[in-house]
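Apart from one protein chain that is not included, each protein chain of the complex appears where it belongs.
Letters A and B mark the chains as written, and numbering starts fresh at 1 in each.
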Amino acid sequence: MKRWLPLIIFVALAGFFYVGLHLNPREVPSPFIGKPAPAFTLPVVGQAGVTFAPEQNKGKVWLFNVWAPWCVACRQEHDALMQLSQAGVPIYGLNWKDKDREAAALLAREGSPYVVTADDLDGRVGIDYGVTGTPETFVIDKQGIIRMKHIGPIDADAWQNKFLPLLKELNK
Amino acid sequence: MIPELGQLALILALLLALAQGILPILGAHRGNATLMAVARPAAQGQFVFVAIAFGCLAYAFLTNDFSVENVARNSFSQLPKIYRFTATWGSHEGSILLWTLVLAFWTMAVTVFSHHLPDDMSARVIGVMGLVSSGFLAFILLTSDPFTRLNPIPADGNDMNPLLQDPGMVFHPPMLYMGYVGFSVAFAFAIAALLSGRFDAAWARWSRPWTTVAWVFLTIGITAGSWWAYNELGWGGWWFWDPTENASFIPWLAGTALIHSLAVTEKRGAFKGWTVLLAIIAFSMSLLGTFLVRSGVLSSVHAFATDPTRGIFILGFLGVVIGGSLVLYAIRVPKMESGGSFTWFSRESLLLANNVVLVAALGSVLLGTLYPLFMDAMGMGKISVGPPYFNSVFVPLIAPAMFLAGVGPLARWKQASLPEMAKRLRIAMAVSVASALLLPLTVGGFNWMASVGIGLAMWIVFTVLIGFAERLKHEQGSKLAALMRLPRGFWGMQLGHFGLAWVVAGIALVSAYETERNVKMNVGDTVHLSGYAFTFMGVEMRDGPNYRAARGTLEVSTGGKPAFVLHPEKRIYNASGMPMTEAAINYGFTRDVYAALGEELGPNEWTVRVFFKPFVGWLWLAGAMLTLGGILAAFDRRYLIALRKTGADTSPAKGAAVQGAKA
């Protein structure tokens, strides 16, 4: 019995680690889910004088994607977003805390997946939406209610299992 | 092109590691010399390919190749060249690659310095290391590819975490990894012994210098880490009981226990099972450290990798490595006959007590580190276990080890006499009690913690001196020449214990007598602290290579005379926009004076934090002393002689001959 003791202790510890691993400290459920998307009016990147407000999208289901030119993870999802926008999914961008005014040049250079991108220079709208980092993507329904928030780049798995079923249901 | 080359090199390295892990162990089992002979070339080839992969990643960082995601995330074109190089291991992926490179390096070293071992022993040792390496290479290729490309290519990178942009960070991780991974050699020797069923004193003698060298690196790594925290974090602290710090301290405690129990196994053939178990524990704790820091199970100041799939892989890997070893241990341990008997008061029993104390201390740190996770896993709420727990538990637990460190080296093997020992030690005891009572008064008033610390430190210092004196008592002729003739192993132990005394004294003094003030300062304001007057001369903006800094100037005078000028900074890093406090420190042998800028309250009006830290520098000097002691012990003549006698001393029977206590 004594000689098996180290093994028993180890197995017990490993069990706790296994459970601990499934507690993901990064998933921060947004308290805004199920609430109306906070209102704002912001200038649109690259189009002087044009502004964007979420009310303009009443009646359609749309994605609100928070990104920034300085954000590397946003580059990762760029390809995916381009494909989605070509497939007809309306994506609106929020250019978050872009101090160097690089967004317009970047979108011109690499193609824009966005219908328009709102320019949140001081990050205030980001705070209203409880943004903790980039990229984050919100799904907003026809009534202007936030239905889902995705933290991190959208990959094939997230699109298939999280976005697609929800979009189907909302578009019914 | 270069990154793809790196990836190819990793794949080839994995194949070689698998060959190195499987074939020699199979060969040793069947007595097939051809299969056993695969071990060395496979291990050396593996090292070459891992080094190529690492070189490719370093090249991508140095040339600012932002098409590689890892580079884009962790580097920045304005980053100074030295930090672009250290950024290679600043990320999760890079640090695991560094880990693997270090493992390949240790394996390489084993292939070179193991020709004096029996062939089946060296084949098993190299094989076990190959299996460990396969796990890590598979981990990199499957979950943490450092060479993933980005499309489109970003114009610039996200910058390295500003906290890691410090000279201390250049050495800290490689040293720490050399230590962590170095315990893999002792582990491989233990597993090889379990596989072969041969537990002789030779086995302990072979693995002992490797363990000591690994311990030396870990000591350097921990010292450098503490130095980094002191200089970079701007809080004036040097040890925070942060989980990442504990992750390196726990293996250090296990390694320290292992070094001591290996001494008994080598000299007396006792504690065999315990030593094997400690070797497994030490390496397991190293793996656990990697797991804790690199999987995001615990989040802390510098635990930045967060991805559960990686965690599950590491956990599975830990399960196989540790679980497998413990099963093997449980099956084989009844075969070990315990060697040399000893009485309740002897060097063996004192070393056993040392091991019990060290393992208890290890357990208390492990408990405090894992308990919050345990509670979380059970859904019992979020809790934290702060420094007060560790201070109130670890310190009293480890204090008996300090006392034993004084007695142990003077006790005889097998049987020592308590009355005789008391007689030899009564002067040391009197002196240390007297200094415990009197010395604190000369520093800054009586303080019981400083008193106990000084008493224990003086106790160790005097017993070390007695050790030297007794060794020289019967020497004829020049005492100095005799001193130099003493074996390096003896010198190493003495210096190590002396270093320990120094650490204890430093910790006790700085904890008891440090002072701190936080004040609002306008230009021309002066604040007084422990005999120093700090006059605030204002703040100016300066540009660094990749940051902008508000640089304050504090003129410091003591005794009415200007002494030195401090320039604490508040930096904003260009790429991440992250603010950072850069403390200014005036170093001294008996005290440091430390200043940091707080917040800007108005034009040229800042909150300023100043510290007076007596004897804090002793901590790192003592770390150097511990290191020197370890190096001397690892390169004792008897190990070097064994190396030179290639092939001559390979029969197990001869190796089993227990050496005399004097060696």
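Assume a contact is a pair of C-beta atoms (placed from the backbone, for glycine too) under 8 Å apart; a residue touches a chain by one contact, two chains touch by 3 or more.
In the analysis below, contacts and distances are computed from a predicted model.
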item: Protein name, per the UniProt record, of whichever chain is missing from view ("Sarcosine oxidase subunit alpha", "Glycine cleavage T protein (Aminomethyl transferase)", "Cytochrome c-type biogenesis protein CcmE" or "Peptide/nickel transport system permease protein"); value: "Cytochrome c-type biogenesis protein CcmE"
item: From B:535, B:581 or B:604, residue that would touch the chain that is not displayed; value: B:581
item: Among B:7, B:86, B:122 or B:364, residue touching the chain not depicted; value: B:364
item: Residue numbers in chain B that touch the chain omitted from display; value: 161, 163, 234-235, 299, 301-302, 304, 306, 343-344, 349, 356, 360, 364, 367-368, 371, 381-386, 388-389, 392-393, 396-397, 516, 518-520, 576-581, 596, 598-599, 601, 605, 607, 609
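One rule holds in what follows: only the chains that are shown with their structure count from here on.
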item: Residue ranges of chain A touching chain B (in the complex, touch as defined); value: 3-4, 6-7, 10-11, 13-14, 16-26, 70-73, 75-76, 78-79, 97, 99, 102, 106, 109-110
item: Chain B residues within the chain A interface of the complex; value: 69, 72-73, 150-152, 154-155, 157-158, 273, 277, 280-281, 284, 291, 295-297, 299, 306, 308, 311-312, 315, 318-319, 322-323, 326-327, 329-330, 333-334, 370, 373-374, 376-378, 575, 577
